[in-house]
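And now, chain A:
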Amino acid sequence: MHAAATPVQFLWLIPVLPALGVLFNIFVGPRAGRGAVNFVSPAAVGVSFAAACYTFMRLLDLPHGAALVQDIYPWITAGAVDVHVAFHIDALSAVMILIVTGVGFLIHVYSTGYMHEDPGYARYFAYLNLFTFSMLLLVMADSLPLMFVGWEGVGLCSYLLIGFWYEKEANASAGKKAFVVNRVGDAGFILGIFLIFWSLGAGTHSLRFTEIAASASKIPPHTVTMITLLLFVGAAGKSAQLPLYVWLPDAMAGPTPVSALIHAATMVTAGVYMIARLNFLYILSPTSMAVVATIGALTALFAATIGLMQNDIKKVLAYSTISQLGYMFLGVGVGAFGTGIFHLMTHAFFKGLLFLGAGSVIHGMSGEQDMQKMGGLRAYMPITFWTFFAGTLAISGFPPFAGFFSKDAILGAAYGSQYGSVSLWALGLVAAGLTSFYMFRLLFLTFFGDCRVDEHAKHHLHESPASMTMPLIVLAILSLIGGWIGLPEHWLWGDRFGEFLAPIFSGAHVAEHVSAGTESVLMGASVVVAAIGFGVAYLFYLVQPGLPMLLAWRAKGAYNLIFNKYYVDELYDLLFVRSTVALSTFFWRAVDGEVIDGVINGTASVVNANGSLWRRLQTGNVQHYAISMLLGAVVILGYYALR
Partner candidate 1 sequence: MTLVPIQLYLILGAVLFTIGAVGVLVRRNVIVIFMSIELMLNAVNLVFVAFARQLQSMEGQVTVFFVMTVAAAEAAVGLAIIIAAFRNRETVNADELNFLRW
Partner candidate 2 sequence: MGIEVGIAAIKALIVILMVLSLAGVLGWIERKGSALIQDRIGANRASIFGVAAAGLVNTLMADPLKFLTKEDILPVRADRLLHTLAPCVNLFPVIVAFAAIPFGDAITIGERTVQLQAIPLNVGMLYVLAMMSLGVYGVVLGGWASNDRLSLLGGIRGSAQMISYEIGMGLSIVAMVMTFGTLDLQEMVRAQGHLIGGWLPAWGILYQPLAFLIFLCTGIAESKRVPFDLPEGESELVSGYFTEYSGIKYLMFFMTDFAEVAVVAGLVTTLFFGGWQVPYLMTDGFHFPGGGALLVPRLLVVLLQVAAFMVKVLLFCWLQILMRWTLPRLRYDQLMRFGWKGLLPLSLANVLATATVVLAIGGPA
């Protein structure tokens, strides 16, 4: 982002439109009725998508690596701080706003169908628009503080939407869990911001990314490491990486479109975006890069293994999301920022698609989420099935579908870049295999085999309305061909996407010392792995349905361990929750109850006694007061007279 910045006047439109949608939904929505809401909310996002496209075109007209900026107004000007509310659209944020508004628009449309009989539709769409607004703020912000506002905004919306059906205790607590875990991350994030501000030294700072980039080299290495690690804590919290991933599976309590938009396509990728945005910092600290990459790779594998055994269709997708996010971090961690963003985009397509497909299934099954009770659905909901199939192919990394290119590029970087290593590549590869396995397991259990649906549900098992299937189809197409804009270098037109983003990451020169031969070998490996995953799944769930049970019985320990998600939640409960509760109880009983209340009540009683003593002065007879007034006057006069 060193290239020329062109000031323009229309950027504000993009976030403001959803904000207007929020106002509409809050104040007129409930009275205006379902029809109006169903029109206005998607329309708001749609128009802002159009605006985003326009912005994108403008950006393309400009020389390579330019940026569009708009300074709205000075926000915090105090002493050394001079933060403006200003928007900065370069290649990176352009891609992001396209994803956010585009996918967001599709999911809004989908929601009109999905929520069509929910009483709280106005509230729902208010939240959804608010989320879009905050997310746009996050990606368009040109300074860390403003980004943090969006960051918190999306966190809030996620909390609100996870607990959307708060009548159920579980949902509410899931929302709380997400919020609390995110607090941990955000604490790291804001500390990182403070540290940046502090390390920038004297003079006023706008904390613009440009400013930080300009003076990044002046920050001592250790500080940089500290900063980047703190920021990564934030990223890990928001993007559900080890060890802060625990909230995301529970977040599936929210409506499925929400899971698609927030917990698959956009919000959870904020961490990746942030790191890519601050690549010039990360690149300065090999340590942090290593940490990011390792955490990413581990998460990818770890989440994948858990995904193997889940029976809740959405839980599987949740863990898959975590593992895919792990991939993105692996990508940015090994310095392939562009690739990470590329995977972010493709993932937005196919994971959004998968979630929406799952939503469609759940919708058709009238709320049933357990795959054990499904099966053979492809007869009942063909569109859902085919689109879902496309998504599965894309995520499992079969060529020539979107997932293949992005994931493969990441693996290549992991193997080849100066930050990467064979072990990282191996981890990624295994995870890829597992991914393909659990995805096909999901596919087979849901759509193939004999139908295990109970009669009641079966009775009105139906394909979803057009409002839901249309987005599915669009996303399916995207997940099939979406990857072609980022082909490997020496293929047809090469890596357009990478070139487009390149100027942003010009600071990070990643030496790709991989010969074409090695690269094709790597590709082959990942394809083979994906194929194996598919094969195993086929064997387990279509040919020999008894096999998994047998296996589970043989390796009981491992099975239980994984089935119970490695007991991480229980561990956290023990470590943090219980200890906190105990400590709080102590402070409540002993400190607050005894000491503080004692002091307060003591004061009160002293005052009380005093009052009952002195109130006898108040005879209620005016003349007594008057005489004392006159006495006072006399005393004053006397004082000045005899002085």
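Following the convention adopted for this analysis, a contact is a pair of C-beta atoms (placed from the backbone, for glycine too) under 8 Å apart; a residue touches a chain by one contact, two chains touch by 3 or more; residues count from 1.
With respect to how the candidates were assembled, all candidates are chains of the complex that A comes from, given by their letters.
Computed from a predicted model, the values in this text were never measured in an experiment.
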Pick from 1 or 2: which one touches chain A in this complex? 1
Contacts from chain A onto candidate 1 in the complex sit at residues 615-616, 618-623, 626-627, 630
